[in-house]
Every structure is written in C-alpha cells, then in structure tokens.
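See below for the structure under consideration.
Shown here: the complex without one of its protein chains, the others still in place.
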Amino acid sequence: MSVVYKKSKMLTNVPLNYCPGCTHGIVHKLVAETLEEINAEGNVIGIAPVGCAVFAYDFFNCDMQQVAHGRAPACATGIKRCNPDKIVFAYQGDGDIASIGTAEIVHAAARGENFTVVFINNAIYGMTGGQMAPTTLVGQKTTTSPFGRGKMQGNPIKLTEMLATLDGPSYLARVSVSDPANVRKAKKAIKKAFENQVNGKGFSMVEVLSTCPTNWHMTPVQALDFVKNEMTKVFPLGVYKDC
Amino acid sequence: MKVLMKGNEAIAEAAVRAGCRAFFGYPITPQNEIPEYFSRRMPEVGGVFVQAESEVSAINMVYGAAGSGARVMTSSSSPGISLKQEGISYICAAELPCVIVNMVRGGPGLGGILPAQSDYFQAVKGGGHGDYRMLVYGPSTVQEAVDIMYEAFDKADKYRIPVMILGDGVLGQIMEAIELPEMVDIQTIPKKEWATDGTGVGESRRVINTLKIKPEVLEEVNNRLADKYKSLSKHEVRYEQYRTEDAEIIFVAYGTVARISKSAVDTLRDKGIKAGLFRPITLYPFPSDPLLSLSKLRSSKKFLAIELSMGQMVEDVRLAVNGNKPVDFFGKVGGIIITPDDIVNYVIKEK
Partner (left out) sequence: MSTIYIDKELCKGCAVCVSFCPLKLINMSDHDVNASGYAIAEMNSDSCTACAICAMMCPDSAITVVKEDKK
C-alpha cells in the first residue's frame, strides 16, 4: 500500500477555522503543496491578510506575518527587499486586495516586486458577515446590497485585467477551484507563480475564484456551481500575462 | 573631523552609520533630503531604498522589513505621519523595532511647510488607535540629532519599539558642522531570534501577529506594553538644564525652540532677570521627575512652556509641576519662528 494523497507538511496541524465547504481550504492546500514541491521548507515567509484568511498565520507551516488590512503587498515588499533569497507570498481576499489595498497591489505589481500573491475572489466580505465586496456581481444580494448590487454601488473590479495593463508583472492568471479539473489548473498556475519568484522573474499573482457558502446562503456544492456558472461569466478564467 | 552637513542629510548618514540598511518613504516637504540622500547612499552600502506609493505603504514596508529582522526606518512630515498612524499602531502591537523621523510642519490639514511643534500630542500620546507609546526624542541641534539617530536603532531593538525623532523644518534644513559617528559593523548587531527570517518550520515557526481575539491574551499584550513604557520611564529619560539652579523663571522648551530659549535666558540674565531653561530631550518618556524637583525649589517662581504650537507640551509640564508653581504658555504658530527677543519681551511684559 502506498499513500497517494495526504495533507501537506507545509500546513500545520491546526484545524482550519473556515466554514464547511469554504474553498479557502483548497487554496491553502495548493499553496502548501506548491511550497513543498519547490522545496521551500525553512525558506518561506508568508503574509496573512485581514479578513477570513487572517488566521492563515496559524495554518501555513512557515514563518508568517499578519498585516494591516490591504497592506500585504507593501509588507511583502519590505520583507522581500530585505530578504531577496527567501520565498515571500501574500495571501489576500477581494476586500483586502481590490478595495482597501488597491494602491498597494497596483504599485507592487508596477514595481515588479519579486514575490507571489494569491488572491481569493469570492465576491463578498466573509469575516464581517457578508457585506458587498469590490468584486460582488451586479445584482448579487449581500447584507449591504440587500436589493442586489445596483448601478450606484459600483461594478465588479477586475483586478487581474487591471494589473495586466502594467509592464511590471511577470505572470497574472485567473483560475477557479469549482471542480477537480479546475483545481488541477489552479495548482499549475500557483506553482508557476512561485517558480517565477524562484527564478527571479518578478511579480506573479493568481486570482482564484472561490466560494462563500455561508454568506451566499448556498450549500458548498451549490456554491461551487455558482462559481462555475455565474462568476466565470464576469471574471473569465485564463492567463492574462506571462512573460 | 567635522563636516558641514544639512540636518536632513546628516540624520540619514547617521542612520546608515548605525547600521540601517532599509529605508521606505514618500516625498513630503520639509524632509525630502532624507529619502533623496538614502536613494544615493543605500546602493553604496548594499542597502534597500524604496520610494513607496504612499506613507501608508511606506510604514507597512517598514513593518515587513522590521518583522523580518532588518534595521529599518522611514521619514515624513506631519500630514504623512498622520497617514502612517495605522501602521505605527500595528508596529507597536507587533513589538517591532524601527525608527521614524517626523520633520514637523504646521497644521492642521495640509497646513504649511514651515517649522512647527504641533505634532507633539500625536507623537507622545500614541497617535493611532489603541494603548501604545513610542520612544520620542526632540533633538535641538543637528549634532544632537545625529547622536540620537545613531543610538535610536539600538534602543528600538532593545525595547522592540518604534523610536520617533521629532524635528522640524529648521533642524532639517539648517547646515551645521558636525562630527559623524563611526560606521557600525552590521555583523555585530545582535540577531533577532523572534524575527520571521523565513527559516521557521514546525516548532521553530515564528508568527508576527497583532490579532488577539481572546480577551485574556489582549490584556496580557497591553500589560506587557505598559511594563515596557514603565521601563522606558525608568531608564531612558533624558533632559538638559541650563542655569536653572537659582532661576526664578524656568523656560521649558524642546527642539529648535530650546535653542532660541537658551539665548533668551542669557539676555534676561544680562538684564538681571534670573531665567533658566529646562530642555526635555526625550518627549516620551517625559522628564516629569526632574521638573517636579525644580518646582519644589524655593528659588523657582514660575514656569513658562514655549512651543511652536497653541500649547501641547505645556500640558505635560503642568502635570509634572503638579500645581507647585504657576505654569504659563507662550507660543507661535503657522510656521512663524519665535525669536529670543519675543521671549525676552514676553517675560518683561508679564513680570
């Protein structure tokens, strides 16, 4: 008998505190497996955001910093510039990266900072109880857009496309974890984003379309279907920059 | 050997000599010579210079760098320091060492670009959210600023606290002949075992975190910080006294204003008025005890706090003097500098 799949050693033994079916756990796993595969153990500094993933500092088996809301790319810049030989990654949600921290991500990308960003887009503020996010779909109901996101509440920000207009980034991709085939693709993209860093190619970001079953008021499986059928219409999957 | 240097540049060079190898900042007058100097100097010493997209980003770059063990600093001026307050609160909570220079300009709002001392409250009472303090110095001359900067990184490391140098446009722009300290061998700086340098895994994993959901844990953090501030009060208070032994009127002033007040003391003495100067060098911890002692002297009749503000430090002077003697205030704002004659005339008029 041989073990063909088990929990990555780059995750700690602390049980994840995410809601049942939340895909943060899948993405954590993909990041951890990637770190393991590129032999980064003992050579990584991760950054936890503000939001549901704030507790990521408990989950990744590496040195971790938790930073103020939206400031992860600035923090990562400080770390990576002073520790160019270390693998540095920022793990951010949509409110963190595409609302309060827009300046930080745009400028880190423009400078082509040599670190990796994993951006979880689930179109909602999860931790605070389901408020409208910068990536909430038009018409989507949240606790602060109870009648559905309307005209005067802004349109979804397509951050990956925005960053693709810059000369700084090396790799920008949008993936989803809605089903096994897409999880495999997501893993590939995340691995590439980390390998780019190892090879000194500069800024890489992977946007992962994810779920929030709790605040979407759906079962985990329904939520995965929503990603596949609705979110990808607004946020098309694909590689937006690769150089 | 003495060299002639502008205050801002001298401060930057002193930081390099103290082993600072990372600077993150954003342009704002009147401190621009600091980032400009670092942008030339850091490449020479293998250091890091990044012009950030905002003061908010700059202070968070400091957070990341400090957390990973670097000797790091930032500089700004009043409106920029307001923007940094979020990051400073996090830095205090995470107990990270760094140095922050504030070349104060007049406010509120965008204010002006001329010298002021109107950020005293912000500097010494915390400034951002939560219960915290910084170690705050108010140097009076370029040489003193250089010497304080040279020590500041050691103090920051020792207490794992941000150290603020509170200057103003005069200190930043004036040129003075100064003695620069020796270059520190950065290999001799003690290693920070708590820092997230990337080597952590499993049991050796280090986490820099300011989220303390459990009330008992947050209480413990606040208690630990309070102990740190007590320790600062015990070991780090610095001040200078000038002709206070028999003084009847004692000026209390810091920074640029202290220099001016010193001249006023001499002029008043020549006129037969026994004046003296008490100059806090650390603004937090404030030298309350020596001020209290002065207030108990039979010779001292009155204190006069002199500031480039509408009266901020004067509150700490009143707390220290504790009603033993009257405490008056004389100040100017808007970037208008107080002259020795202003002080002399004020004293004679009020006598």
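In order of appearance the chains are A and B, and numbering begins at 1 in each one.
FYI, a residue touches a chain if its C-beta (ideal position, glycine included) is under 8 Å from a C-beta of that chain, and two chains touch if they have at least 3 such contacts.
Given the structure is predicted, the values throughout are model-derived calculations rather than measurements.
The chain we do not see here touches A in the full complex. Per the touch definition above, the residue from A:Ile26, A:Leu159 or A:Leu237 contacting the chain not shown is A:Ile26. If you put the hidden chain back, the residue from A:Leu159, A:Leu224 or A:Leu237 that touches it is A:Leu224.
Panel shows subunit A; residues 1-8, 11, 15-16, 18-26, 28-29, 179-180, 183-184, 213, 219-221, 224 of it touch the chain omitted from the view.
FYI, only the chains that are shown with their structure count from here on.
Computed from the mean C-alpha positions, the centre of subunit A lies at a distance of 39 Å from the centre of subunit B. Put simply, subunit A touches subunit B in their complex at residues 12, 41-45, 47-48, 54-55, 57-58, 61-68, 71, 74-79, 81-83, 86-88, 103-104, 106-107, 111. Looking at the complex, you find that subunit B touches subunit A at residues 21-22, 24, 48, 50, 52-54, 56-58, 60-70, 72, 86-87, 90, 196-202, 205-211.
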